[in-house]
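Moving on, here comes chain A:
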Amino acid sequence: MLKIRAIVAFAAVLISSVSVTADVQKGGTANLVLLPKFLGILPFDQARRGAEEAHKELQNKGSLDYIGPTPENSVAGQIEMLTTATTQKKNVVMLSNNAGDQIAAAAEAAQAAGTKVVTWDSPIPSGKGETVFVAQVDFGSIGVVMADMAHSIMGGSGDFAILSATPDAANQNAWIAAMKETLKGDKYKNLKLVDTVYGDDQAEKSYNAALALVDKHKNMKLIMAPTSVGIVAASKALQDEKLCDKIKVSGLGVPAEMVSYTMNGCAPEFALWSFVDLGYLTYYTSYALATSAIKGNIGDEVNAGRMGKFKIEADPGRKNTKRILMGPFTVYNKKNVEAAAK
Partner candidate 1 sequence: MISPPLAGERSTIVSHPILELRHISKSFGMTAAMADVSIAILPGQVHAIVGENGAGKSTLIKILTGVHQPDEGEMLVDGKQMQIRSTEDAQKHGIAAIFQEPMVFPDLDVAENIFISHHNLGLVMNWATQYQHANEIIARLGITLDPRRLANGLTLAEQQTVEIARALSLNVRALIMDEPTASLSAHEVDRLVQIVEALKMRGVAVIYISHRLEEIFRIADTVTVMRDGKHISTKPISQVTQQGMVRDMVGRSINHFSMKVAANAHGEKILSVRNLTRDGVFSDVSFDLHIGEVLCFAGLIGSRRTDVGLALFGVEPATSGYIEVARQPVTIDSPQSALKYLIAYVSEDRRKFGLALNMPIFANISLPSLKKLLRLFGLIDRKAEIAMAESHRERLSIRTPNVTIDVGKLSGGNQQKVMLAKWLETEPRILIFDEPTRGIDIGAKTEVHNIIRELAIRGVAIIVISSDLPEVLMLADRVLVMREGRQMGIFDISEATQENIMALATGQTAAMSQ
Partner candidate 2 sequence: MNVLLRNFHPQTLRVITLAVVLLLVIVFFVSQIDNYFSPRTLNRIASSAAVILPIAIGQAIVVMTRNIDLSVGSLVGITAYVTGDILAYAPFGPFLTLFIALSIGALCGAFNGVLVAYGRVPSIIVTLGTLALFRTFLVEYSEARTITTDSLPKWVVELPQTTLFSVGVLEVRVMVIVALVAALIFSLALWKLRAARKFYAVGSNPDAAIMAGINSERVVFTAFVLSGMLAGLAGLIFLARFGNITVVAGLGFELKSIAAVVVGGVNIFGGSGTILGVVLGTLLVDTIDNSLIRWAIVSEFWREALLGILIMTAVAVDTFMARSYVQLRKLVA
C-alpha cells in the first residue's frame, strides 16, 4: 500500500514538471487583469483590443479588467495595482512592466498568494515573480531587422546613430545589444554606429536629442529609434529642420503616427509587431494558466485561437526565465503604411 502511494506521489511530481499540451476549454472562469505601463497611448490600447477579442472568443465567465496608472505615476502605480489585484485574488495579472526589478517583490508576493504574473511587451528583468513572458518578437531578430533596415536605407554604407528610450530600459537595451551583434556580420561592415542617445520616451527630450545628433555627427545618414516616441520625435525634428533629404529615420513605430513621415520620405522604412496580436496571445496564455490547462513549464503548449500554437521555452535573453515568442513583425514602407494606419 505504502509503496503504491509513494509511486502515485512520485508520478504526481513528475507530471507537474512535465510539459502538457492541452486545448483550452471555453467557458471557464478566470479573473484576469491587463496592466499596461500606463494608460492613454495607442499601443497599449491595441493590446487591450486583442485581449478583449480573446475574452469574447473564450466565453470567459470571469472578468477582464483593463487598469493602469497615469503616466506620471507609472512605476509606483504599477506596483500598487499589482498588489491590489493580488488582494482581490485575481487569477492572473498581465503586466507590461515599467518598474524594472522594483516590481519583483510585489510579483513574488502575488505568486505566493496564488495570483500569477504573465508579462508582455516588457518583462521583469530578473524574472523574479514572473510566470512567463510573452515576447513580441525575438530580441535577436529585432537586431537583424534593424540592421537590415539601416542597410537598405543607407544603401549599404554610412554613419548612423541610435535614439533610444531611457538608458535603463530593459527591452531597448537588449535590442540594441542584438543589433550590435548583427552589425559584426560581413554584410554590414560598412555601417558604422557612431552614437547612442536617449530621449526618455518623451517628445521634447527625444526631439532635442535627435537635433543634438545632427549637430554632433556631420556625416550621419540615419537615426535608428527603437521606440515609438523617439521615432516620431526624430522624424518631426528632421522634417522641421528640412534635413530629410540628407538624414533618414528608422526604427520601431506605430503606423498611425508614422504615416506622414513615411509618405514624405523622412522615415522610408520602420518595423513593428501587432500589439493587438500581442494582447490576444497574452490573454490566451493567461487564461490557459488560470484554468490549469497548462502549468507554465517549459515545453507547455498554448493553442491560441486564430494565431495557432505557441510553446513555452527558455528565454535566451534572461537566465532562468521562460518566454512565449510571438513574432514576426511587419516592416512598413510607402506601400503598406497607409492601409495599416487606418
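In this section, a residue touches a chain if its C-beta (ideal position, glycine included) is under 8 Å from a C-beta of that chain, and two chains touch if they have at least 3 such contacts; residues count from 1.
Selection rule, in plain terms: all candidates are chains of the complex that A comes from, given by their letters.
Keep in mind that this is a model prediction, so the values were computed, not measured.
Only one entry among 1 or 2 touches chain A in this complex, and that entry is 2. Listed in rising order, the residues of chain A touching candidate 2 in the complex are 38-42, 44-45, 70-73, 167, 197-198, 201-204, 207-209, 211-212, 215-216, 218, 229, 232-233, 236, 240-242, 254, 256-257, 259-260.
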